[in-house]
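What follows is part of the complex, with its chains left where they were.
Think of it as A and B in the order they're written, each chain with its own count starting at 1.
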Amino acid sequence: MYWAPFNLIMHNMGKINKEGHLLMTTKEHSDVMHQYNYYFRHMNPNQSTPYSYQPYHFNNEYYTNTTQNGLIDQNDLYFRQHILTFVLIHGSWADPTFWNGIAGELRKMGHIVHTPQLPGHGTDKNKNVTHAMITQSVVEYITTQNLKNIILVGHSFGGSVIQKVAEQLPDRIKRLVFWNAFILKDGESMADQFPPQGQQFILGLAQQSPDHSIKLPFSYFREVFVNLADLQTAQQIYNSTTPEPSAPLTEKLDLKAFYQLTIPRSFINLLEDTAIPAGETYGWYPHMASRLGIFRFIQGHGDHMTTAKLQPRKVAHLIVNAGRD
Amino acid sequence: MYWAPFNLIMHNMGKINKEGHLLMTTKEHSDVMHQYNYYFRHMNPNQSTPYSYQPYHFNNEYYTNTTQNGLIDQNDLYFRQHILTFVLIHGSWADPTFWNGIAGELRKMGHIVHTPQLPGHGTDKNKNVTHAMITQSVVEYITTQNLKNIILVGHSFGGSVIQKVAEQLPDRIKRLVFWNAFILKDGESMADQFPPQGQQFILGLAQQSPDHSIKLPFSYFREVFVNLADLQTAQQIYNSTTPEPSAPLTEKLDLKAFYQLTIPRSFINLLEDTAIPAGETYGWYPHMASRLGIFRFIQGHGDHMTTAKLQPRKVAHLIVNAGRD
């Protein structure tokens, strides 16, 4: 209804095919958005006045304007105004399938999405890996494919990986996005950021395993990683995890170069994420996030691994809000 | 619409009466849910694949699918997948009527709900009670009715009660749920967890009263306990309170046995609850909650006493999320 004129413009331009996909170049899309903004939102995009507010796309609230044939979601149009290249780095116990729902939503918005698999994770059964090997694999992924101007997103353990990748490829990275992610100080290991009992518990599990990998017991995983899930979903997510190599969690990282970088950075916090419990001297936010200095803060409701599965669209919107210019 | 097939299955089975109530045993219900999941959510409940996400029931967002005759709310069906037995323990100044809305919602979902009245509260005018007497009354309630496998929920002061009840009846309790509730360390009293001025204020009120009970002034109650209410609602809730016996708030509790228990536990935090103000060395979350060790964290928006009255369905969903397997 509110959006009808926009549809109309595009239909008249012959730019929507019968599957409802947009058929236009980035330039054309940008042009039509300017035209649309000018006429229908009473806003000249080149001036700051007159001002007209647009509550439909704000924060966590998105209006779904189903068209008669149900083919176009106008919010997707909004979120593809700037086409971004995302490289999404998964966390511990996870693999690229963690991003399936989210990557799908980002692509529907028109963005380009890469989800490399880290060594020692997913289909890679060799758990004898180091943090440097993991970093190197991401660096090679990016350079081999010659990716530039990327939004490099790290979830959980992936935060420490994008810290190290950024040191090597600062010129290819447009922005770093840490999503409930480890941000280590120079000389720290991941384990240094666990609360004391957690540290003991996790590292104790590593010692029990022949290859020093860590398989979390379901009872722990269910309470701490997927607290918002129903049991069935919790079990499905748990069954999709693989044992985590322990060496990268305990290695002290040299991060002097990282703290010299000026790449813009964002932090996404899901308010019910307890993978690292909140405390005075540990926790995602503000403890870990504050190490970023000046950063853009994006926040929503969700836990460590359920929200990615059950609300991928919501997380994708948060990632766009964190990654856009 | 999305749920229509589920309705259909049950109608065909003759399992919905004309009031829209489900007429089936737990076993039958479980069977039909499996059947439903398999056919219509493309999900075999006995396997972890194929995965299909179900955004309708997640977190605080619930879709209401009104049927043509308006008799069935499908979310209720979802939330009754596992029938739970709740024992709900009210807090200070409150009585079992505090739970009226919430208990009604839980029962609509098919759960079994008990809301015992604590000595010195509600219709019990004798304020000369101890914490041990209160604990004992709950223990007797549970054993007399031979309740087993219960989800024991404590709100506010009720948190300290379920700590003590759990010490005596560990085998009858499936899970402890603390909802903005006191979790005392061994040797602490409730008053030890008030901020200094609050302590002085509350205990000063006790000294002014012949039976050492505490009647909060409305001006304080309105700001701190029902901050989200309109004035009319604030007055109604205030008028429903009775003076609180002070002895149980100041007694130091022996909780050594509690800290040996391994019963699973959850913490529900309403983000605008200021009954205990947030601070560095006090407050509901993370200060008090972190004493639980490993726990499931559930969170939503709300204050100390308004949300229970005005949004009982929302609180009931949080309690189910906290209590389910």
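To be clear about the criterion, a contact is a pair of C-beta atoms (placed from the backbone, for glycine too) under 8 Å apart; a residue touches a chain by one contact, two chains touch by 3 or more.
What you see is a predicted model; the values in this text were computed from it and never measured.
Number of identical chains making up the complete complex in this structure, 2 of which are shown: 3.
Keep in mind that, in the parts below, only the chains that are shown with their structure count from here on.
For this pair, subunit A with subunit B, the centres built from the Cα atoms lie 34 Å apart. Across the interface of their complex, subunit B is touched by residues 101, 197, 219-220, 222-224, 227-228, 230-233, 235-236, 239-240, 271-272, 274, 277-280, 283, 301-303, 306-307, 309-313 of subunit A. Of all the residues in subunit B, the ones that touch subunit A in their complex are 37, 43, 45, 48-49, 51, 53-55, 57-60, 81-82, 264, 280, 285-286, 290, 293-299, 321, 324-325.
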